[in-house]
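Here's the structure, in structure tokens; my notes come after.
All protein chains of the complex are present and in place, except for one that has been dropped.
And then chain A:
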């Protein structure tokens, strides 16, 4: 009989077909769907670690995301079937956007995907998003965190604007702000008035999880 450890290792080692076959077999054998789901979470955590150690790269992150998505499509209906719908409590809510004036979305998309897989509820507003809309969506969504992405130095001022508007609305204490992108550093973080800066996706997810824990 297939076991969950095998599944974790198949996902971590990027053996796509084997992981899917194992998932189906485990479920058919009566393994609780939630346990299978947790195995994927554990695998993604390991993949995140390998990414941080530069053993894995962005293609592995994307591929693991697709494996998780494919598995979720099979697992989620089963989770919902079980009485009480044991769908895990989401850790918290994040609004994420590339700020106005910038249209880079690779980093943002990867972060959004990783957050979603990591148990956060994400509303992704896309690219070139004006500060007012970010604030409005954060309020509407009940966001705990606003994630602002930008690759260009031009992104610094729009990021600062978001923080200032958040302050003006009296929401600064309630919502954490994290900025991400290749140019971000301590100085920029201070200039913008954000709570943290990151230059890679896994670090961003870890920060947010830390705040919500």
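Just so we're on the same page, a residue touches a chain if its C-beta (ideal position, glycine included) is under 8 Å from a C-beta of that chain, and two chains touch if they have at least 3 such contacts; residues count from 1.
By definition in this document, contacts and distances are computed from a predicted model.
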Listed names "Sulphur transport domain-containing protein", "Branched-chain amino acid ABC transporter permease", "Dihydropteroate synthase DHPS" or "HypC/HybG/HupF family hydrogenase formation chaperone", with the criterion being the UniProt name of the chain not displayed: "Dihydropteroate synthase DHPS"
Candidates A:18, A:46, A:128 or A:164 - the one touching the absent chain: A:128
Among A:105, A:164 or A:195, residue touching the chain not depicted: A:105
For chain A, residues in touch with the removed chain: 54, 57-59, 62, 103, 105-106, 109-110, 127-128, 153-154, 156-157, 183
